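So the structure is just underneath, and the comments pick up after that.
The complex appears here minus one protein chain, its other protein chains still in place.
And then subunit A:
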Amino acid sequence: MLGYILRRILAVIPVMLLVAVFVFLLLRLTPGDPAAIIAGDMATPAQLERIREAMGLNQPLHIQFITWIGQLLRGDLGTSLISNTPVSSMIASRMGPTLAIALLTIIMSVLLAVPMGVLAAWKHRSAADYAVMAFSVLGFSIPVFVIGYIFILIFSLKLGWFPVQGYTPISAGLLPFLKNAFLPALTLTTIYVALIARMTRANMLEVLGEDYIRTARAKGAPERTVLFRHALKNAAVPILTVIGTGFALLIGGVVVTETVFNIPGIGRLTVDAILARDYPVIQAMILLTSFLYVLVNLLIDISYSLFDPRIRY
């Protein structure tokens, strides 16, 4: 097991190296002179030369790459072309809100969706089952921004329970944080509940038809034990996969919710950078999201063996 984890961690290196090469070439291979792209249309030849000098663009490609990787390894992600601040500190300040809302969303989604899915499978083809499935279809099909505005209309404007927009960090206290973070998280939860509840239902339905479920009932186990001790653990692996990939998507930042609720998160940082052609920031964001994806997938794979003893590495 430990050997497996070690091998998987080592396997992250070539994956990230590939991503790094891609990100590096992204700027170098775009048609035109990177310095010209960076400097913009109004730059003078002298300015261009200065930028080339600063970025090492005069050097051969492989030297440029090695220098760049060296900077990355030292935590130097470059400097933003727009704000002239280090990219690493920009990302650090935006990571907090995104991560907090992602965690809150996943926790609420799992707490809601898993029992819903279990219920739907247990009461297969009953009113409860159809209700869960109908909710799933709705949660999937209504655009996120619509749900967000509806929630703002109901909970903020009519009932006045939550502020309309904005973000307060956890460091300012749990309650103020929750007040601001709850609505955006709830908005995202509707999608994830739909996804996870569907997955739970499908897998529970399959497991409930297995022989060992009949054995559990023949032992005189009450339904609660049958469902949660015998069935859910067997259905866990695919559910876990969906939860994991869902979480990875969330920490990549969700632009729509961040925009609707005016949250200074990763999603907006990325979109702003793309619109402003802020290449160092775009590069850093691609590297970061790829790394988080690889990391989350690794954690999911490892967690499989906690649920299914047949999976041994």
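Please note the rule applied: a residue touches a chain if its C-beta (ideal position, glycine included) is under 8 Å from a C-beta of that chain, and two chains touch if they have at least 3 such contacts; residues count from 1.
We adopt the following convention: contacts and distances are computed from a predicted model.
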item: Undisplayed chain, where the name is taken from the UniProt record, one of "Response regulator", "Dynamin family protein", "ABC transporter ATP-binding protein" or "Sodium:proton antiporter"; value: "ABC transporter ATP-binding protein"
item: Touching residue (missing chain; options A:N58, A:Q71, A:S93 or A:T215); value: A:T215
item: Residues in subunit A touching the chain absent from view; value: 7, 210-212, 214-222, 225, 229-230, 233-234, 307-310
